[in-house]
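A quick write-up on the structure given underneath.
With one protein chain withheld, the remaining protein chains of the complex are depicted in position.
Chains here go by letter, A, B and C, matching the order in which they are written, and residues are numbered from 1 within each.
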Amino acid sequence: MRTEPGVLATFDEPAAAARAIRSLRGRGIRDLHAGLPAPFPEVVAALGKPRSAIDYATMPGALLGLVLGILLPVLTSLSWPLVTGGKEIVSLPAFVVIIFEMTVLVGSIANLVAVTVRSFLGGGTGAFPRGEHFNGDRLAVFAAGGGDEAERVFREAGALEVRRVA
Amino acid sequence: MSCRPSIASLLTGLAGALALARCGERPPPAPVQPIVFSHRIHAGLNAIGCTSCHASAEHAPVAGIPSMDRCRGCHKFVKEDKDDPAITAQIQALLRYLDEDKPIEWVRVHRLPDLVYFTHERHVRSGVQCSECHGAVEKMEAARQVAPLTMGWCLECHRRKQAERPLERAHLTDCLTCHK
Amino acid sequence: MSTASRFRSIEDTVRATHGKPGAGYWVALAVSASVFAFGAWAYSLIVRSGLHWTGLRRPGMWGNLITDFVFWVGIAHSGTLISAILFLFRARFRTAVYRVSEMMTVFAVLTAGLYPVLHLGRPWFAYWLFPYPNERALWVNFRSPLIWDVFAVTTYLTVSSIFLVVGMAPDFAALRDRAEGWRRRLYALLSFGWRGTDEQWRHYTRAYLFFAAFATPLVVSVHSVVSWDFAASVLPGWHSTLFPPYFVAGAILSGVAMVITILVPLRKAFHLEELITQRHVDMLCRLVILTSTIITYSYATEILLTLPQPATDPERSTFVYRMTGDYAPLFWLMVACNCIGPLLLYWRKVRETAAALLAVCIAVNVGMWLERFNIIVTSLAHDRLPFDWRTYVPRWVEWAITFGAFGWFFMLFLVGLKIFPSVSISEMKEEIAHEGALEAGHAH
Partner (left out) sequence: MSDRAQGGLPRRTFLKIAGAAGLAAGCSPKAATQKLVPLLVPPEDIVPGVPLYYRTVCRECPAGCGVTARTREGRAVKLEGNPEEPIGRGALCARGQAAVQALYHPDRFRGPMRRGADGRLSPVGWDQAEDQLAQAIAAARARGPGRVRLVTRAEPGAAGDVQRALLAAVGGRPADRLVLEPLDPAPVRAAGAALFGRPEIPALDLAAAHTVVSFGADFLESWVSPVEYTRQFAAGRGRIGDDRTRLVWVGPRLSLTGVSADRWLRVRSGGELPLALGLLRWVVDPGNAVAGLAPEVAALAPALLRLSPADLAARAGVAAADIEGLARELARRRPSALLGPGPSSQGPDATALAAVLLLLDLAVGNFGRTMWYGLDPAEEVPSTAAEAAALVEAMAAGQVDVLLAVNADPLAALPAALKAGEAAARVPLVVSFALRPDATAARAHLILPDHHTLESFGDVSPRAGVLNLAQPVMTPLFDTRQAVQVLLEVAGRLQLPAPLAPSADPYDLLQDRAGKRVQQAAAGPGADPAAAWREALQRGGAWSDAAPARRLPQLARDAAARFLALGPAPAPAAAGEVDLVLFPTALHGDGRSGELPWLQEIPDTLTSVSWSPWAEISPATAGRLGVRSGDLLALAGAAGRAEVPAYVFPGIRDDAVAVRLGSAEARALMPAGLDPVSGARAYAGSRVALSAAGRREPLPLLEGSPYQHGREIVQTVTAAAPAARRADLTHQMYPEPRHPDHRWAMAIDLDRCTGCEACVVACFAENNVPVMGAEAARMGRYMGWLRIERYLGDEPGGALDVQLLPMLCQQCTNAPCETVCPVYATYHTPEGLNAQVYNRCVGTRYCSNNCPYKVRTFNWRDPEFRAPLPMQLNPDVTVRSRGVMEKCTFCVQRIRYAEGQARDEGRPVADGEIVPACAQTCPAQAIVFGDANDPASRLSRAARAPRGFRALEEVNTQPAITYLARVRRAEEP
């Protein structure tokens, strides 16, 4: 996690923050980060970052589950074939449940791993200044490498406080 | 089958069960017998065949342990070991039993749980060597269990034999072949 | 009132629920704990000398314990339904209530999961029900519905727990920032280093969507699988293709009823009125009415389809027995609780008076328990060979275990309330910001 100097501004209205972000980006200051108590759509939209690519972890996970779900019952039934109730040794209809449950299970676990890596345990904090928390009643926008211009824009947008972060 | 919750029953799932399997596989050490009977001397040096003492192995479920009469048969004459006083001492101990007409209470070495239907006859007749399960007894001083005698161990052999003639040996992996 | 101050007030209300517990709380906790303890002791009798303590006997090999299992799995349903399905449908009213119902789900599954083990003849071999490589080279019979159960229930427990924990992380972060002492440390742990950067939110919201997407079919599947425990058999009264939807609807009915049963006192006790409003309650009541009508339909179908059969048909005989035989009173009580009772919720008066609302919802839960009891017990008591017909009456040990489970559930719940945020803070904030934006829009 690199910490680079920049300007940190706090707001109490998501709308205001969104306004500031938009004008900053208009001025070419693009390295922006926000700290949000909730995923306010307007702010997220203003930052205009691409959609999360977490799918690329979840989908393979689900597929793996699917394969395991097929292999487990089939292979174990064949490893010691015992006839029960005059049914086939490999009776897929009966295995569908297992296949489905395994898909969901492994899929969600993959999903969990992915989100843990990207959003938890210090993941995904990017350049946002360490030690700064905005889970409460305020939200903050950090302009990495921003200077006086950034300060001015923030003030215009109606930031509650604006300060430099070394 | 054990009715008391074993330790393994408390921790369910893979880890616990594998642990269980492990401890099942370690055969116990040789027990202390009332008198030191040396299979090495009898079966090894003197090359006495297994079934000449364990008489019913070929025609009964249990191999049987030799009667005191059978011991007497030889030890009527063999009363000492010229060059090993230790052995003589043991023979004396045996002779005391014989004089008092008391049976020797051997400590059991090989045990299968009651839920298993095992017959020596079937195994011996189908050409399984005694040593395959009991090890090189003729090299042992005190008989000890060498094979784990666990289901997996039995099964390993049964599967091997079955693979030789899959069709007529299908029953080798049928549960009821070994479980009663 | 500025957005920020409303944010703060939300946090305050939620933090208030974590305040020093009053006498009432301790009494409730003590009661549920001791009920649980008694149930546990009663069960120890069975472990020590066998199931002869129960009223079970051929042909009634299943009774209270399995009834309880199905009942609790059912309870577990509403949670994921409300949080996941309604999330996908963007039903905003869920926001205020989904956290409580999710907590309920997890605790209910934890309760339900006990029973399959408890009812075993040799519970110390319960681990044999899991497929694990073992020295005996033995696996499980994947053709058995009971194995489907093992997979369904464990999967459901895992996924719904993940769903709950992940969903709470941002809230824990919010609480962490304002807490001191052990709470701060605990919340720091539970928030998994959440800092609420846009980056984190970006992946988080996406992942949350997927969890919801996974959980939704899972909810439907789990109770279908449970229903197959019966439907896959050849027993008249069990062997029915109607069971899966019928069971799922029933599960949701009992679950939502349970949510209301818990929410109504909760919002009183913790003054969550402005977060959990009457509107939320009304929406839940609609769910109850909807599912209750589905249930009524299922009952009717089952009966009406079998009655035309010849009188000698075992299927028909079983249903007639259910309605007129030894257990008839239970059957009609069930109908009253599940089919008639919920209709009262059409009246606003009933929905708004806590006592009446509670009465209806508790009645529904009693009714749903009876439904499972009727399905299991009456069918078994009246199988194909009349010579073997025999009734089953639960003994005190079984009742002790049944109520012990309620003790266990509420014990967990009460503890949970004091640690978990019982309303989703972050989503409430989002709501408010959203409304704020709308107002701003109107202002201009």
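To be clear about the criterion, contacts are C-beta pairs under 8 Å (C-beta built on N, C-alpha and C of every residue); 3 or more make two chains touch, one makes a residue touch a chain.
None of the values given here were measured: they were computed from a predicted structure.
Of the candidate positions C:Leu138, C:Met168, C:Leu190 or C:Val219, contact with the unshown chain belongs to C:Leu138.
Annotation: of C:Leu380, C:Ile401, C:Leu417 or C:Ala433, C:Leu380 touches the absent chain (contact as defined above). Residue-wise, the contact with the chain that is not shown comes from B:Ser56, picked out of B:Ser56, B:Thr88 or B:Thr150.
Of the residues in subunit C, those that touch the hidden partner chain are 49-52, 56-59, 61-62, 116, 119-122, 125-126, 128-129, 138-141, 143-147, 150, 229, 232-235, 311-312, 314, 317, 380, 383-390.
Remark: the residues of subunit A touching the chain excluded from display are 82-88. Summarising the interface, subunit B meets the missing chain with residues 1-4, 31, 56, 59-62, 64-70, 101, 103-108, 111-115, 117, 119, 121-122, 125, 167, 170-171, 174-177, 179-180.
As a convention for this text, only the chains that are shown with their structure count from here on.
Taken as a contact graph, with one node per protein chain and an edge wherever two chains touch, the assembly forms an open path, each chain linked only to its neighbours along a line.
The centroid of the Cα atoms in subunit A and the matching centroid in subunit B are 64 Å apart.
Centre-to-centre separation between subunit B and subunit C, using Cα means, comes to 56 Å.
Within subunit B, not a single residue touches two or more of the remaining chains. The set of subunit C residues touching two or more other chains comprises 137. By the touch rule above, subunit B contacts subunit C in their complex via residues 3-6, 8-14, 16-18, 20-21, 24-25, 150-152, 155.
Subunit C contributes residues 47, 122-127, 130, 132-137 to its touches with subunit B in the complex.
Subunit A makes touch with subunit C in their complex at residues 12-15, 33-44, 47, 49, 51-52, 54-55, 58, 72-73, 76-77, 79-80, 82, 84-85, 87, 91, 94-95, 97-98, 100-102, 104-105, 107-109, 111-112, 114-116, 118-126, 128, 132-138.
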